[in-house]
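Entry: subunit A
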Amino acid sequence: MTLTTLILLPLVGAVVTAFLPSHALAKRVGMGFGVATLAVGAYAATRYDVGDGMQLTETRPWIEALGVHYALGVDGLGLLMVLLTVVLVPLVLLAGWHEADDPGNGGSRSFFAWTLALEALSLAVFTATDVFLFYVVFEATLIPAYFLIGGFGRAGRGRAATKFLLYQLAGGLIMLASVIGLYVVSADAGNPSFLISDLAAIEIEETTQRWIFVGFFIAFAIKAPMFPVHTWLADTTEKATTGTSVLLVCILDKIGTFGMLRFCLGLLPEASQWATPVVVVLALISIIYGALVAIGQDDVLRLIGLTSLSHFGFIVLGIFVFSSTGAAGAILYMVNHGIATALMFLVAGFLIRRTGTASIRAMGGGVEKAAPMLAGAFLIAALAACGLPGLSPFVSEMMVIIAAFEHHWLAGSVAVLAIVLAAIYALWLYQRTMTGPGRLGSDDGVRTGSHDATGSHAESGTGSHAVSGTGSHAVSGTGPHAATGSHAVSGTGSHVMTDAAPAASATATATATRVADLDRREVGVVAPLVLGLVLFGFYPMPLLDVINPTVRDTLGQVGVTDSEPTVGEGSTEGGHP
Partner candidate 1 sequence: MNPLLSLSSESAHDIPVVHPDTGAGGVFDLLWLVIALPLLGAVVLLVGGAFARGRLERVGHLIGTAASAASFVMSLVLFLALLGRGEEERQIGQHLFTWFETGSLSVGMDLLYDPLSALFLLLITGVGTLIHVYAIGYMAHDVRRRRFFGYLNLFVAAMLVLVLAGNYVVLFLGWEGVGLASYLLIGFWQHKHSAAAAAKKAFVINRVGDIGLSLAIALMFATFGTTDFGGVSEASGEASDRTLTILGLLLLLGACGKSAQVPLQAWLLDAMEGPTPVSALIHAATMVTAGVYLVVRSNFIFELAPIAQTAIVVVATVTLLWGAVLGCAKDDIKKALAGSTMSQIGYMMLAAGLGTAGYAFAIFHLLTHGFFKANMFLGAGSVMHGMDDDVDMRHYGGLRKFMPVTFLTFAMGYLAIIGFPLFSGFWSKDKIIETALAENLVVGLCALLGAGITGFYMTRLMLMTFFGEKRWADGVHPHESPKVMTIPLIVLAALSVLGGVLILGDWIVGWLEPVTGVAEHHAPPLPALVITLIVTAVVALGVAAAWFLVARRDVPREAPRDVSFATRAARADLYGDAFNDAAVVRPGTRMVSGLATFDRSGVDGVVEGGSSAVGGLSGVMRRLQNGYVRSYALSLLGGALLVVLALLAVNLG
Partner candidate 2 sequence: MTEYVVLSAILFTIGCVGVLTRRNAIVVFMCVELMLNACNLALVAFARQHGNLDGQVAAFFVMVVAAAEVVIGLAIIMTIFRTRRSASVDDASLLKY
């Protein structure tokens, strides 16, 4: 019942939240449900026994006429995805505490309700062990996602939401054909059933398997997303709020790669191997293409969205090279990408809320000076995106690259190019948004073009105007920063805050727009993510301990064994006897 509770809790939360009388109350209650779900998720994790296959299972017939069961269970992969979901959702809620109440947005009540609904359905997706149930919740996640995209965010979001939904529905319907195919196959085998365990036991004829594989794979490729069916991604992340983007990219899109592991590899092993060359090439294209296109973006959120294309390329690559290193790397990457990209999106969201624009050019940089913590968090996210060792994505990226290299040297060599491209997009982004003197850094910058809007914001700010000097090299007179708590955004729409700095520094030559640093709530959002990045960067073994048995089982299903090193005995414990 643990898993049912886990799914029902946020679902009930969504319904309750939706009918509460006030937004403020809805936020508290919604948050409460989010945290409670986190607690249940943590409890489920404690009940999980590493290396024991599918666990916490619940199976009861649902639609007997179709052989459908309400069947839940988690293996290592599922557990990690569940944990990722339950951790990220409260953070997203916390990060979007004020955002949904902005004029033009749909209000916090519905934001919280939809988010919880999405959480519930995502959890169901990750725990479903019946193909039908999986498909049902897989598609059902689209509804809350659709309303989250369409209801909150920037102008043009309705169109983006429609595009998102259609793309996903298209994928889902194609998959439906394959789901039905599986059903027919199982019926022909004499036992119409959708249970994964039943289906896995069936030997599916090769041609049929390939067709079914294609259906599944297209759907998952759209979900993941992969080149060339990724174009919904950038549009969506560009228009939606960053919280929504986190839910989409960090949780929902994982369903794609999750499905590839669970269904493509698990149920259709021969077809998966048959498709490997094509999939690997597509993954490599995604890796490189995503990174290149990301470099060319001006919109922060679009850029971040496209980086995920590159990262999902890595995950898919890891899955389809069929080695334990690759698969484990891919699963680990799914977790790490979730953390890293969540951080990136949320910090970018904080930034955009302050500057009032998502255009890199219009932002003009210079944020670091006024908001070092914001910039620091952003930098950590950027470095995580480019796979810096010491931050968690490195380990997974390295594992995938190693596995790809072992698969074919060319695959590894192409994939590794991404580390350069990632450095370019991540650091160039950082450079253009955070560094430099800022858009009001020079005297003549004050009255030029699009800067006016924010310039007037600064003027209308109520606090004392802090002025920073840029005279000599050693000066960046930001002054001692007041305690972060005092920076609470007033919510009146003026996001450009002034800082309490000594008037003495007013002798400097140029004024800078003051962007408030992270406040306590925002630090609360950022800190766990940063902590996770660093912790799992240095010590990912807790995750890998959960992942490895799952990988072993999955690859056992496929029936491949790892290639041996060409020389040496490859001592497992390395050079320490």
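Rule of thumb we're sticking to: contacts are C-beta pairs under 8 Å (C-beta built on N, C-alpha and C of every residue); 3 or more make two chains touch, one makes a residue touch a chain; residues count from 1.
Criterion applied: all candidates are chains of the complex that A comes from, given by their letters.
Quick caveat, the model's predicted, so the values are computed rather than measured.
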Check your understanding: Given that every candidate in 1 or 2 is part of this complex, which one actually touches subunit A?
Key -> 1
Study note, to complete from the structure: Contacts from subunit A onto candidate 1 in the complex sit at residues 166-167, 227-228, 230-231, 234-235, 289, 292-293, 295-297, 323-325, 328-329, 332, 366, 368-369, 372-373, 383, 386, 388-390, 394-395, 398-399, 401-402, 404-406, 409, 412-413, 416-417, 419-420, 423-424, 427-428, 430-431, 434-438, 441, 470, 472-481, 484, 523, 538-541, 544, 547-548, 551, 562-577
